[in-house]
Structures are given as C-alpha cells and as structure tokens.
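Structure provided below as structure tokens; questions to follow.
Apart from one protein chain that is not included, each protein chain of the complex appears where it belongs.
Chain lettering (A, B and C) follows the sequence in which the chains are written, and residue indices restart at 1 in each chain.
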Amino acid sequence: MKKIPVGVLGATGTVGQRFVQLLADHPWFEVVAVTGSERTAGRPFREGVNWVIGGTIPTTIADLIVQPTEPTLEITGKPPVVFSALPTAEAREWEPKFAAAGYAVVTNASAYRMTPDVPLLIPEINPEHTGLIATQRANNNWQGFIVASPNCSTTSAILPMKVFQDTFGLEAALIVTMQALSGAGYPGVSSMDIIDNVVPYIGGEDTKLENEPKKMLGSFRDGAVQFADIRTSAQANRVPVIDGHLASVSVKLGRHVSAEEAIAALQSWQPPQICRELPTSPAELLVYRSESDRPQPRLDRDTGDGLAWTVGKVRECDVLDIRYMAITHNTLRGAASGSILNAELLVKQGFIGY
Amino acid sequence: MKKIPVGVLGATGTVGQRFVQLLADHPWFEVVAVTGSERTAGRPFREGVNWVIGGTIPTTIADLIVQPTEPTLEITGKPPVVFSALPTAEAREWEPKFAAAGYAVVTNASAYRMTPDVPLLIPEINPEHTGLIATQRANNNWQGFIVASPNCSTTSAILPMKVFQDTFGLEAALIVTMQALSGAGYPGVSSMDIIDNVVPYIGGEDTKLENEPKKMLGSFRDGAVQFADIRTSAQANRVPVIDGHLASVSVKLGRHVSAEEAIAALQSWQPPQICRELPTSPAELLVYRSESDRPQPRLDRDTGDGLAWTVGKVRECDVLDIRYMAITHNTLRGAASGSILNAELLVKQGFIGY
Amino acid sequence: MKKIPVGVLGATGTVGQRFVQLLADHPWFEVVAVTGSERTAGRPFREGVNWVIGGTIPTTIADLIVQPTEPTLEITGKPPVVFSALPTAEAREWEPKFAAAGYAVVTNASAYRMTPDVPLLIPEINPEHTGLIATQRANNNWQGFIVASPNCSTTSAILPMKVFQDTFGLEAALIVTMQALSGAGYPGVSSMDIIDNVVPYIGGEDTKLENEPKKMLGSFRDGAVQFADIRTSAQANRVPVIDGHLASVSVKLGRHVSAEEAIAALQSWQPPQICRELPTSPAELLVYRSESDRPQPRLDRDTGDGLAWTVGKVRECDVLDIRYMAITHNTLRGAASGSILNAELLVKQGFIGY
Partner (left out) sequence: MKKIPVGVLGATGTVGQRFVQLLADHPWFEVVAVTGSERTAGRPFREGVNWVIGGTIPTTIADLIVQPTEPTLEITGKPPVVFSALPTAEAREWEPKFAAAGYAVVTNASAYRMTPDVPLLIPEINPEHTGLIATQRANNNWQGFIVASPNCSTTSAILPMKVFQDTFGLEAALIVTMQALSGAGYPGVSSMDIIDNVVPYIGGEDTKLENEPKKMLGSFRDGAVQFADIRTSAQANRVPVIDGHLASVSVKLGRHVSAEEAIAALQSWQPPQICRELPTSPAELLVYRSESDRPQPRLDRDTGDGLAWTVGKVRECDVLDIRYMAITHNTLRGAASGSILNAELLVKQGFIGY
C-alpha cells in the first residue's frame, strides 16, 4: 500500500521527536519533510536534533534535511499533510499560513484549540466535530485546514465525562490532576523543585482543563459546535512521576446514579464504529480496573501502547454524584499519538488522501 | 516550674518515638513512664526501641524501663496523664481501661475518634468540645477520660473549612489529598510502589476525611456535639513525598463569595484566645501564601516548627463556591505535636494538673 | 517444534513470577508445573499468586495447580528441568533433593553459587564451566544437577572484566555499585529509607561481588574450576532507581593500557559462538556508549530486551589501570532471563533435552 507523505513542523523539539519516532513505522503515513528553527535548518535531522526521548533516531528520517518552518514544503497529497509540534507562539503565527497555503495542519499546539471553527478532536469523543472543517475553510477562504488535539490533562479526564454525558447527562465536573514531568518538556521542571515535593501549579493548565471539555463535549449542528453547558473547576498539580497524567474527577450528572450504574456505563461503552478502523487504535480503549488502588501512573500508563484510558475508583460522591480516577499517557495518547489518531480519522473521513 | 509527669503508651513505635522526642524538652510535661509490647517490656527504652525518626534518643528517657501497657503506671498528677501512640487494635482495648483507672488519655489513635462523647480535638478548631469530658465520665462512670486527635489528613484540610464556616456558612466540601509517606509509618509504603508513581488509595482514609470534619465542626450544646450538616467527599492519594499532607479542597458556602472575601476571611482569622497561651503554639498559625505555586510540601511543611497551616490557591470555584489548597506537617501538627497541643489546652482548661 | 517441558520452583514469588512471564512465550520451553508454599499449594496459580510485576498472568499458566516444592513433579524430559526461584533457605534444602531425584535445577538462588562443583554460569562468560556437571554428578552420585546464576550486581560488572582478562590479563578489580530497588524484591526497601537518599548497604552483597568473579573468571581444567587470581573489593549501594544495577569499576590489568586500547577490546569482543545460537540472546550483547554521561539506568537498562550490557566511561585510572561503568537490567539479565539463557546453553550443550 502506498503511504501518505507527511511533514512534521518543529520536528527537533521533544514533541516533534515523538512524532518522528511514532511515524517511522506507521502503516499509512511516511515522513518526507521535517522543519526546525533557523539554528537547525539546512542540516541533516540527525545533526540538528538533540535526541532526548529514548531509543534511537529512525534511520528513515535521520538524513532528511531540516527545512525552515514555511509553507513551501514539497509534500504531495490532497491536501498535503503536516503534523505540528510547534511551540505556541510559532504555532499561532505559522499554522494559519500553512492552512492558507493548502496544507492540512494536524496540530498538538494550543494556539487554536478554542477557535470556534477549529475542531478540538479526539476520535473516540467527538469525531463529528470535523464537520467544522467546511466552516473553517469557508470562513477563511482556505484550501487547507487546522485540526487540534486537546491538552494532555484534558485528555486524561474526558473519556468518562463523555460516557456519563451520553448515558446520564453531565452538569458539572470538578477536576484535580496529578501530572507527570514529561508534560513540561525538556529540561522542563527542575529536579530541585520536585524531588520530595508536589507543585500545585502548571501555567495555564487549570483554564485549559476548565474550557476544553465544554467545547469537546459540545454538539455539532449547522456547521458549528455549541458548547456543552457544563460547569467546571480544575486544579492541576505536578508530581514526581515521569509519564502519565492522573485525574481525580467528581461529576454532577443529569440524575443521581449509583456506582454500579456508573461502572456499567463505562464497561459497556463502545467507541464510535469508525475508531475500530484506525490502525493505531488499541483493542481495548477504556480499561476499567476494580482494584481499590488503581489506576496508578507507573502501572497503567502504557496500557494499550499508551493509547488506552484506565479508569477506576468509581464511587458515589456525596457532594456531586459520582467520582472516578482516570489516567492516560501524556506524551502518547495525550500528545503525539493522539494527533496521529486524529490524522487517521481524517483519512477515514476523506479529509486526507493522495 | 514543676512539670506535669506523663506517660507514653506505645512509646517504641514511630509515633511513640515522636512523642518522646517532642516531650523531651517540653516546658510543662515530663515523661516518667513509657510502655511497649511484651518484646520490649522490662528493658531500658534505648535497648527496646528501634529508633528510626532521626536525631538521637533523648538522654532523659533513654534509661527508663519499658513497662507493659497496663493501667498500673505510677504517674502522679490529677489525673495521671498518658499520651497514647498505640496501634488501633491496642488502643481500642487499652484506652478505655486507662480511662476507667483514672488516667487522662490524650490519644493520636483512631479507635475512639468518632465515639460521640469523645472530643475530637484541635485547640484552634473546637476547644469547647472538651465539654464532652463531663458527659464521657458520666456515661462510663470514669474518673479519667479520652481525648482524641483527628486523622493527619483531616488536620491539613480543616482550618480553612472552619474559617469559612464561621464567616460564610459551610454546606459541602470536596477533598483530594496528596499525602506523605511518613503517614504510613515504618516500613510503611514499599519503594517499589511509589517511586515514579502515585497510589490513589490509603486504607480507610477517605472515610475519615469525610466523617471527622462533620464532628469537629459540629456545635457543642447540652453536653453533646451536634454534627455539622456538611456534605463531604474525599479521595486520598499517596505521593512520593517524605513529610507533609497537601489537600486540594472545594467548598460550597452559605452564600457565593469572591476569592477576595475568602482570602480576607483567612487573613483576618484569629485563633481562640486560649491558643495564645499554649507554649507549643507557633506565633503565626495560618500562613496565607499568595504565590500561584504554593503551598508545597517540601517548602511549607516546617512552617511554625511544623505546627502552622499554610494555605494558598484560594480562588472561585465554578462548581461549588471557593477552592483552596492547604498543607500541614503530618507527623507534627497532624500527629504527635497535635496531641501535645491538646494536652496543653487541657491544662489551661483545668482538666489536667498536679 | 516440540517444546521442552519445565517446572518453576517458588513460582509465586517475584522472581518466580518473572520466570513464568518470560517462559510463557519461550520458543524452546513450556511451563507445565509450578510450585509454591503450603499456603498456595493446591490452588490454581492465578489464585495463589499476588501478581506484582506488571502485565497480566499468562493465560497458559494461570490455571496450573500450584504444587508443593517436592521432587515429585511430573515433568518429562531427559532430565526433567526445573527453574528455581526459591528463597535462599528453601533453595539450600530443596535444590539438592531435586538434583538427587534426577532433575536439572537451573537456579537463580545464591545457596550453591560458591559450591566448587556447581557451575556459576553466564553463557557469554564461562560456558565451559558446565564441565563441572560431570564432577558434580560423580561427587554426589546424582542423575540430575544444579547450575547457578550469579548475583545481579556481579552480572552488571563482570563482562568488561572478562574482556579485559582475555585481552590484557586481570589482577584486581575495585567495584562500587548503585543498585536498583527491584533487586530487594517486594515489598523490599521502605520508601521512607530511600526517597531523597542513598543507602550504602545491601546485606551480603559486598562479599558476593568480591567472590563470584573469582569463580566465574576461573579456568576449567581436569574437572574443576581453578579460581582466578584476582584481588577484589566492593561497596554496594542502594539508590532510588526502580530497575538497573550500575557498577563503577576500576581494574588493574596485566599491563598498563590506554583508554583507546580498552575501548577497542570492548568493541571488538565477540561472544562465544554458541551464544549466537541461544534464542533469547540479543543481537548486540555489549553496547559501548561513548557519551560522557552514559550508561544511565533509566535509559540503558532495557537495551537488548534487558539482556545486553551497556558500558561507558572507559578511561585510564591513575590508581589502577582502567576504569569503566557498566549496567545491566537486574531482574532480566541479572536474574530470570539470565537463568533462562543458562538453560538454553544447556540445551545446546546437550545437558537438557527430551
């Protein structure tokens, strides 16, 4: 099978490296272009990158010449596809330029997540939100488009929220996260700040955790997403864990439900049928653990190759209705792998092809 | 000044060691008796104890002969006073026997915390609950009595709850804790379970966090404590931190208040006047930190010699009314030092003397 | 291909679990019997085991009935093969009884490592030491035999010692290890002892590190192993690392060599040809890293599926001759996988078959 050629914007950073690593053996995509800063542009990728994510640089990509981040990349495909691992400020500047130049921009950056006509997408949650692409193209007169992944902490918390919304209705969610260090990139958090400690602050994270679910759980109608009417409140904490964001969530539902009903809803959940056709999607997407001491970051983050949600501690909450804990791997499901799944969905939905 | 002689029950365990250490230079109390298990009874304390809490065994106590935990200790005083660091099962058996035999039992154990006529006491929160002592004596026909400290996680969360209850009314509290390893004693948590990890389970802790505040924030009337009408929900987590329990709390108040009002209430709080007369009480009991990344366990646990509450992250909560984070040192304010403060209060209130 | 049936002694412990996990998909071996303590005997393995090593219980083994650890296991094969993950005291009692009853005992236990006629075996180091089996059988009048793996810390340090011995001669080795927590089993090291700390003591480990290399690097002649004439000195330390034992070693060689010569010796080393025929053996057995900050436990422990040695920091030592650092995965190469490789060697050498 012929593969779809793709580019990676900001390929030399830590998220970019993860894209390069995960795409190296992808059954549908093939990296043909990588971009980087002025410092690295013009050099072979293996020389321009400070590879910090473990493993080795994929040989198929090591010798690609790093190009400047400009929408002049030669990528065939209809439209040409780029994954964006750009820092926020650069994403804000360049992603629209790529979309205007006809590229499909599948981004992990936060710059346009809350823009009304940009899908904030997880295939298992809101695949129909890609309907915004037509609106986005019309609004901007673009041939290309932008599709965004949510923040990695939002990702951890949201699947049970979706299940409960569909089953019982969802009115409010109170979220406390315990987030891994890799979420801050490299060098990220100083060891002096986090050994024998917890830091109750991650810049901008509380707001993202409060806003993104309202959009993602909203309904797509008449070319627009109407935000879900959910009250939210969030406290993000950094803990001395390498990978895996753990969320403790209490929800107010449309009616009071027992723990058994909530668990049954989680266990009987089936992803949208189209998710079954995405090659990266794991066999089991939502793993419910009944043990009283699960989920745990180190034991559960790699479930389903880092693409599954592990959920547990589901019980009644005397203040709201139900509480639960959920974990996903923040640099896989919560970042690069999540964007790759988004691109796979776009292929199946016909937005990306050759 | 002549000191009040006291005993320490279960003095060879980790909590007992902390009592011994803290009482070694106490201005009002003097340890004259220590008890231990059959294995250690009859030997000098320095030989019977496996001293694990750092520092060295106080010389004034090292040569005391460990006695069996039976209410035959020769302690003068009216009544004779014992601090109890007994494990739960032993506390359940022996504390009533000591009370029946005329001893004042100031306990850190959980066995009788929720017994209606036992004060669950923090001097800064509910000093008037010692009024239960008369009821307890009458109910049991005891000369002595039992006074209990709350669980160390309850202690971290409760002071702002009290302030808000007094100022605005308190209807509900949703609590997520990130608790230190020392709370599990020694050897306690396996390193294999907690390095690069968080464990969302501490046996019985959620229930304690949900129940104890209702009693402590209740009102003392007609010889009894009427529980506060507060809905509570708690999730206790173990994190790789040595000391210091951090609580993330959202509260529903009697009316909606702004963050500024909540902060002002905390900053203007004054402890009951009698707390000012307790020698162990720190100058500043409630330290409000305005930085966005405080409180933190490693930086704030030792504030006020481990007896102060540090509170921060006070902001409006769109689900309930106000959220905040608070920390105390779990083995000091949350355990041994807290019980010693209770004893100091009992002295000032006239329940203990010579 | 028909598989060789094997048993696992002490299968419910942590090392036993690792054997079970690694043997579940082994191309040559098939677990047909598992033994456990009185508490677990008679129950299905999945019920008798407290599975703590991550992943899930292999389905092919979950329903095996745990048997008592006695040499009455029905295992076909010539001789019948058992892997021993017994604790030291039980290994001391039972391994000779199995050997006497005709079983081939491939053990990870320390009980008989230093017994003169028991091979202390790593296929890449001293495959010819299996010549001791004949001596052992003759000495004891056994049909079966015992073959032992070295201590996991010895394993980390020894491969470069072997290379240097063969190339330059080896006179002395001074070893300081930084060892992972999993080496202590579960629950093993208390978190209170190791967070923000290093413990310079592992019971018996210094002696093992000093003695085992002398045997393993000894020469097999006339049915016996003559110990190598090497002076050794070791200091084992426990560090807050989950997996991977790191060794810092300085060696006195037969002549002074430059760092370049030492590196060249390592890079040109080839394992004994027979190692190439062992199915578990990784393609690259000795990975030399030239970076100044490698090897590191977290980055290098999983190299070669946890079966490779990673070596670096090779430079001249002004006190002895050459210093280096080496790491292996302590529960894989250093324990269960190492014993499985030993069994594979025994198959190729004709000591095990059907």
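Operating definition for what follows: a residue touches a chain if its C-beta (ideal position, glycine included) is under 8 Å from a C-beta of that chain, and two chains touch if they have at least 3 such contacts.
Computed from a predicted structure; not experimentally measured.
Student: For the chain not shown, which residue from C:250, C:280 or C:303 touches it across the whole complex?
Tutor: Of all options in C:250, C:280 or C:303, contact with the hidden chain holds for C:250.
Student: Out of A:30, A:193 or A:318, which residue would touch the omitted chain in the full complex?
Tutor: Hidden-chain contact among the options goes to A:193.
Student: Which listed residue (C:197, C:226 or C:290) would be found touching the missing chain in the intact complex?
Tutor: C:197
Student: Looking beyond the chains shown, say which of C:9, C:23 or C:174 touches the absent one.
Tutor: C:174
Student: Contacts of subunit C with the missing chain: which residues?
Tutor: Touching the missing chain: residues 172-174, 176, 178, 196-201, 210, 231-233, 235, 237, 239-242, 246, 248, 250, 252, 292-299, 312-313, 317-320, 323, 325.
Student: In the complete complex, the non-displayed chain touches which residues of subunit B?
Tutor: Those residues of subunit B that touch the unshown chain are 54, 195-196, 299.
Student: Determine and list the subunit A residues touching the chain excluded from the picture.
Tutor: Counting over the whole complex, subunit A touches the hidden chain at residues 52, 181-182, 186-196, 240-242.
FYI, only the chains that are shown with their structure count from here on.
Student: Shared interface numbers for subunit A and subunit B above half of all numbers used, same, or below, different?
Tutor: Looking at both copies, the contact residues mostly coincide.
Student: In whole angstrom, what separates the CA-based centres of subunit A and subunit C?
Tutor: Computed from C-alpha means, the inter-chain centre distance equals 42 Å.
Student: Mind checking the centre-to-centre distance between subunit B and subunit C? Centres are C-alpha means, answer in whole Å.
Tutor: 49
Student: Can you give the whole-Å distance between the Cα centres of subunit A and subunit B?
Tutor: 43
Student: Going by the touch rule set out above, which residues of subunit C reach two or more other chains?
Tutor: 195-196, in rising order.
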